[in-house]
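One chain of protein is taken out of this complex; the other chains stay put.
Chain lettering (A, B and C) follows the sequence in which the chains are written, and residue indices restart at 1 in each chain.
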Amino acid sequence: MRTEVRYYQQPELDKPVMVCGLPGIGSVAWLAVNHLQKELKAELFADVYSPTFSPKVWLSEEGVVKLMKGEFHFWKNNDGGADLLLFTANEQPYSPEGQYELAEVVLDLAQKFGTSRVITMGGMATDRFTEEPKVYGGGTSEDLVKELESFGAVKLAGGAITGTNGLIFGLAKPKKIPAICLLAETPGYLSLDANAAKAALQLSSKMLKMSIDLTALDKQAKENAEAVQKAKDLSRGSFVRESRKGGGGELPYVS
Amino acid sequence: MRTEVRYYQQPELDKPVMVCGLPGIGSVAWLAVNHLQKELKAELFADVYSPTFSPKVWLSEEGVVKLMKGEFHFWKNNDGGADLLLFTANEQPYSPEGQYELAEVVLDLAQKFGTSRVITMGGMATDRFTEEPKVYGGGTSEDLVKELESFGAVKLAGGAITGTNGLIFGLAKPKKIPAICLLAETPGYLSLDANAAKAALQLSSKMLKMSIDLTALDKQAKENAEAVQKAKDLSRGSFVRESRKGGGGELPYVS
Amino acid sequence: MRTEVRYYQQPELDKPVMVCGLPGIGSVAWLAVNHLQKELKAELFADVYSPTFSPKVWLSEEGVVKLMKGEFHFWKNNDGGADLLLFTANEQPYSPEGQYELAEVVLDLAQKFGTSRVITMGGMATDRFTEEPKVYGGGTSEDLVKELESFGAVKLAGGAITGTNGLIFGLAKPKKIPAICLLAETPGYLSLDANAAKAALQLSSKMLKMSIDLTALDKQAKENAEAVQKAKDLSRGSFVRESRKGGGGELPYVS
Partner (left out) sequence: MRTEVRYYQQPELDKPVMVCGLPGIGSVAWLAVNHLQKELKAELFADVYSPTFSPKVWLSEEGVVKLMKGEFHFWKNNDGGADLLLFTANEQPYSPEGQYELAEVVLDLAQKFGTSRVITMGGMATDRFTEEPKVYGGGTSEDLVKELESFGAVKLAGGAITGTNGLIFGLAKPKKIPAICLLAETPGYLSLDANAAKAALQLSSKMLKMSIDLTALDKQAKENAEAVQKAKDLSRGSFVRESRKGGGGELPYVS
């Protein structure tokens, strides 16, 4: 068994932008891409299964089995803007080699559909909560970084990005696909930081000249803010647990 | 060396049901499938060797070497019911990738023989001993789950199933083989829980409209119940060891 | 890079017996096969390199680099008895998959030369020193075990043999090459147990109807016995270090 994409349909897309969000710190990227998918009613067109995911399956509330997998959705933009390809998965591959392999498979699909730009996202842990998280941005070229700065991003100068989100971003470069990575500030202790996801999406939508309704993320963001406030009131100890509970506990399956 | 199936014969089977049981918690699945194989005098027709099993060999009491391997048995049903394919192994693969690989190899064989349904089994650790263990059931579709409920299973709502038993169940879905997974309640501390295996087999046989003699499992089940009672009498400390001894110690080789 | 055999020559052999000895407990098998190779002036004809060995190289006393590798020697028997193939290596592969891979490569070579029997060796840790170590024997068939018993081996009933020595032994079975495994008693604390190697060779030579001069092993064996005696006199503490020193310290390179 190899990491393999199975297609349900072959959408016709016009130089789409691919937005990638795998689980990671604060689930920022994962939340952002799932929000996009639901808000835009993007259509599932391919799955990716891999022996480099954890050797386990999930059961739905109805008792139906679900595999560890990645999913590709597409969205046709009828307003003249860019079509979208969305990629997410319910976890990152288990091994370093698996993370490289998945990144390659995702970028091969991006190339196949003539992707004009790849956007990956993530969280940047800051250890403090803010209602207005900054968004840091890096690119495969200085021009892209300047473009990001013009939309309000802070230049991501120096440092390393680990994991599959970073590899999809980086490996786009030798494949000559322009790519950017957006890291939204997130306190390390939130498991589902909707506020950070919102910040990353706001910047992305400006860049894509799209208007995306973000209200569905507000509910989660508000819960997080309340949990943090409550923790401050109570001060220490019970905080992390509260926050995790507020954040929704286990990362739900991609659906 | 790759995970590879070696055939001794090519049985002609009519839309068989495949029952899979690899070692796991309480050895529930392993006991159940071994019982089926002996009780039905199912015939060995293929082995599977894999470099993803532990790098070791076993010696029989006669000093004859035996490899880590999986075994496929078949049973022709002469009463008009479904033929059976049985799969078991003396351990689960060592690595996550190996677990995926073995699951694929097993399902490829299932497809080759036109398997109409896959049943995988396992134990669900509850930390308490019961003489009437419940059996939880999940499926690749809601219809299958409802069918299981009609035979007395409790819907397996939510949660994850780890290991090869879970992967065979889950990977059947993209291969379009209807599959179910039965998890029988087992206290975590029994190494060979014949009572749980019995419960899983009772439900399976109802579903398969087969009558299977389960008396051979009763002896082991009784030993377990006695060990548990003795432990309760003595209360703490020596319990686990007693129970393990009662349970047969080392997992014997598949034969 | 794959595990690969490089040939220096292609010897013509008549149904040779292959004797395998990789490093392991007490270096029993490794010592035995190296002794055979030197005593018989067996000729190097092939090397095996593998990325599954440790990622390192050795330097000789002359400053010349040597790779981790396995070596195949052959010996033509001019007395009418069986020709010999000798296999040894300076370590066992790093990973479980690597151990399976090397075992396969060795048995493929055995098949290529029409090997009539494979003998693997090892140590069986007993935690006590004896000048007359017993040799336990297992085989790929009951007949072979009985043959071994007739030469003085104790039947190896039950238990597991881990590592490449065990896998070469076990994987010979599906390849239909008759194979035996000899485990000589060794106290776990000797790094080079020449006494155990001698015992394994004495039994092998009886079986092969060869006479092998074992005096070169006696020196090392005597040193071990003296180190053990000294340790008994001094009693505890300094024992292991003495013995290790007596045993030669670092495992020397295969040459």
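Criterion: a contact is a pair of C-beta atoms (placed from the backbone, for glycine too) under 8 Å apart; a residue touches a chain by one contact, two chains touch by 3 or more.
Because the structure is a prediction, the values reported are computed rather than measured.
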| item | value |
| --- | --- |
| Among shown chains, those touching the left-out chain | A, C |
| From C:Ser54, C:Ser150, C:Ser211 or C:Gln229, residue that would touch the chain that is not displayed | C:Ser54 |
| Hidden-chain contact residue, picked from the options A:Val17, A:Leu86, A:Ala110 or A:Ala179 | A:Ala179 |
| Per the touch definition above, residue among A:Ala42, A:Val145 or A:Ala227 touching the missing chain | A:Val145 |
| Given A:Gln10, A:Gln111 or A:Thr162, the one touching the chain that is not displayed | A:Thr162 |
| Interface with the undisplayed chain - residues on chain A | 96-97, 99-101, 103-104, 137-142, 145, 148, 155-164, 166-167, 169-171, 173-174, 179, 181 |
| On chain C, residues whose C-beta touches the chain left out of the figure | 1, 6, 47, 49, 51-67, 94-95 |
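Please note the rule applied: only the chains that are shown with their structure count from here on.
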| item | value |
| --- | --- |
| Shared interface partners, meaning chains that touch chain B and chain C | none |
| Proportion of interface numbers common to chain A and chain B (over half same, under half different) | different |
| Between chain B and chain A, distance of the C-alpha-averaged centres to the nearest whole Å | 39 |
| Between chain C and chain A, distance of the C-alpha-averaged centres to the nearest whole Å | 55 |
